[in-house]
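What follows is one structure encoded as structure tokens, with my remarks underneath.
Note that one protein chain of the assembly has been removed; the remaining protein chains are unaltered in position.
When the chains are written out, they are named A, B and C in that same order, and each has its own residue count from 1.
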Amino acid sequence: MKKFVNDPANFVPEFMKGVILANPDLLEAVPEFQMIKRKDRPVADKVSVVQGSGSGHEPAHVMAVGPGMLDGACQGPVFAAPPVDACYETIKALASDAGVLVLVNNYQGDRMAWDMACEMAEAEGIKVKQFIINDDVAVKDSLYTVGRRGVAGNFFVIKACGAAAAEGKSLDEVIAVAEKVNNNVRTMGVALTSCIPPAKGNAIFEIGDDEMEVGIGIHGEPGRSREKIRSADSITETLFDAVAVDLPFNSGDRVALMINGLGGTPPAELYVLYAKAHELAEARGLTVARNYVGEYCTSLEMAGASLTMLKLDAELETYLAAPAQIATRVF
Amino acid sequence: MKKFVNDPANFVPEFMKGVILANPDLLEAVPEFQMIKRKDRPVADKVSVVQGSGSGHEPAHVMAVGPGMLDGACQGPVFAAPPVDACYETIKALASDAGVLVLVNNYQGDRMAWDMACEMAEAEGIKVKQFIINDDVAVKDSLYTVGRRGVAGNFFVIKACGAAAAEGKSLDEVIAVAEKVNNNVRTMGVALTSCIPPAKGNAIFEIGDDEMEVGIGIHGEPGRSREKIRSADSITETLFDAVAVDLPFNSGDRVALMINGLGGTPPAELYVLYAKAHELAEARGLTVARNYVGEYCTSLEMAGASLTMLKLDAELETYLAAPAQIATRVF
Amino acid sequence: MTDITIEQVEQAIDVASDTVIRNEHYFSDLDGLAGDGDFGTSLATGFKVIKADLPTIDKSAIGAMLLKISMLCSKHVGGSSGPIWGTGFMKAGMVSKGKTSVTLEELAEMVNAAVEGIMARGGAKLGDKTLLDALIPIAEKMKEMAPAGDAAATLKAVTEVADKAIDETRNLVAHRGRASQVGERSANTPDPGIVGVATILLDWCKHYGVDYTPTAAELNH
Partner (left out) sequence: MTDITIEQVEQAIDVASDTVIRNEHYFSDLDGLAGDGDFGTSLATGFKVIKADLPTIDKSAIGAMLLKISMLCSKHVGGSSGPIWGTGFMKAGMVSKGKTSVTLEELAEMVNAAVEGIMARGGAKLGDKTLLDALIPIAEKMKEMAPAGDAAATLKAVTEVADKAIDETRNLVAHRGRASQVGERSANTPDPGIVGVATILLDWCKHYGVDYTPTAAELNH
């Protein structure tokens, strides 16, 4: 296992410890519930934005806690939902008069845990609401499954809601922002390799040396198709087209464009993808008002990337431009 | 080859194109010389700080161009020095009355190219000086080799010199800053996997499933020893000890601590290493005044990491804290 | 007919804990066929704590006891089973608040509340190949038989319902839980949740001397 890991059982608490040691002024941890929160939150008159999901997607979710982003988050084991009580305690820890907004990525485990946690918190008179994020176009929506997954688009929902909450918007207003982002953001990813959850010790799926999984889920869920690896440009076209036609994004739209690395793909390759994605966006008559190239929602050390586009309006552009700060930073 | 690449011959120009498209207001390219520069530089009264080396280490070097960092940089092919004329043109493009400082990482190819370029530029009356960076403790310094390599410590030399230049310091003053950083920064890295230069198509070295290369060079140069993979904590101890005794870093020192990912290692693992490194620093009586966890100097998709420590004084702390901006950003 | 006392409920839960703990690996193996193989471990981890705490937890009323057990599930049971079983105990506890004993009809209402809670929580319907394919008909059967007040006959009847549910759902495709991710491949595998429910009921039969001969292979393994 080509990984930096001690006892796999401690992988999550150990990386969370690193996050706290690296951000002593900003963040504090509640280790019992694998929770990290802003030291200066909650405050009564501001909505708290929280999240919590399986580990292995860093910087999502605990590394996205900070001013203008999440106020708190809790982590489950790698690729598994956090226990209900951790969710409950996270809501409680960030409870404010203005209320708590839980941003839930659309996975059954996360949804049920947060749903029960919210019910428990409400029973104690805490003001809390949930919002479900589902930006992954790879999954054909259906009555018979939980539906589309929440993936890298999650970053934009957090960023916009964090900015709205920081401005002092009400819980319903912040939810309206979440809705607007989620309704206008679409993502599709591709995996070149599998990945190895430390506690499992072997790959979550098999893939040939010349194969890629198009429409991969961030837990290795099968996507739309298993294909032979193609050129970077051709792969980017596949991702872009799937995303562009889904909303659809139309000529004249201003957009935010993200190339997200899944963990094992280095910066240079992400910029190769970005170059093509940017050209495709312009060829479609879109204006790329903001761009994001890097690791926002990973799948452990999986080599691969996802393409996310968000259709912007004046309000969203302001929220994306608002100052923010998280554990993952350059300087 | 599990990579996003088109024609390998175009890998470097294509990722550079992505960098420009992602930073249209900040940067401009001179494709003929694989050069990227700040749009608003040179200015007569400010020293220009430039660099240029082989590709495959992104965000070093062209992605480190921006306010408070490099004013310009040129890229060679993957893992090979840029041609002399690209270096010469980069100096020329950033020439200012205050002068140009070339930060050269200590590799023969880079050194000879920049040395000749500087001689050519001086012959034209351009004010230019070079500074050699060599922070890699893995290499036992010796009369018979080019000596220690420049690796992730390069980031701190750039950051401090960029800040000093932005303040309007003179060429000699900025060189003094470079000297101070280089004299007080030490790095050692470890590789868990090899990497594949796109044009080569196969791994630059072989390594067993249970092996790691301790003291690896960022071009896959052999390090101090080939060993069995150990726990993250034990590996961190090896890196920390090698770095700590070399300067040495002594109780009471204030330091900047960096865990740099070599490209294929995901954020969570880097924070596992950081947690241990931070504890080791404190156990040695050091105060971690600033920390850096992420990808600063990669080796394509190599899984691995390096540990860098910089001994700080008031001047360097101010320079590290100064505002800066580069292509690689979160928001 | 006599009411079901809090002591009897406690004992039933203790017996169920033994069932879950004993079948940890078997249930996980079943989950491994189409799911992610954590069902047995997730459940057993929680029920080990439940069995250990049972003697000492708040027994002022059946409701209080069940709500506490719900809390233990929410803390110690991972995967979907945490909120599913936690919700079941929570809802059953809410309709038995303050009661130190319940009639068979009240027990039927508790089970019905649990079923409705689980449906609301996870959005699964009859035929989605989840433990609800056992619990929904069980709740109906209890509603139907409770008035007669024959606890033994009712237990035997619901055990048969759960037993049958194993084979009736075997060829279905899972539409909820991890198993739903493998789509068609989940057909021709038993649903571990249904097997879990049926195994608990079968053990209760044995414990209370109700004799029932199961038909599903998973109950005769």
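The criterion applied here is as follows: contacts are C-beta pairs under 8 Å (C-beta built on N, C-alpha and C of every residue); 3 or more make two chains touch, one makes a residue touch a chain.
It should be emphasised that the depicted structure is a prediction, and the values quoted were computed from it without experimental measurement.
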For the chain that does not appear here, which of the shown chains does it touch in the whole complex?
B
Residue of B:Val5, B:Leu26, B:Ala81 or B:Leu94 in touch with the missing chain, whole complex considered:
B:Ala81
Which parts of chain B are in contact with the chain that was left out?
76-77, 80-81, 83-85, 88, 108-109, 112-113, 115-117, 120, 144-146, 221-222
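As a working rule, only the chains that are shown with their structure count from here on.
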Using the mean of all protein Cα atoms as the middle point, what chain has its own Cα mean nearest that point?
A
What chain pair has the highest count of contacting C-beta pairs?
A-B
Centroid from C-alpha atoms only, then distance chain A to chain B, rounded to Å. What do you get?
29
With centres defined as the mean C-alpha position, give me the chain B-chain C separation in Å.
59
What are the residues of chain C that contact at least two other chains?
none
Residues of chain B touching 2+ other chains?
none
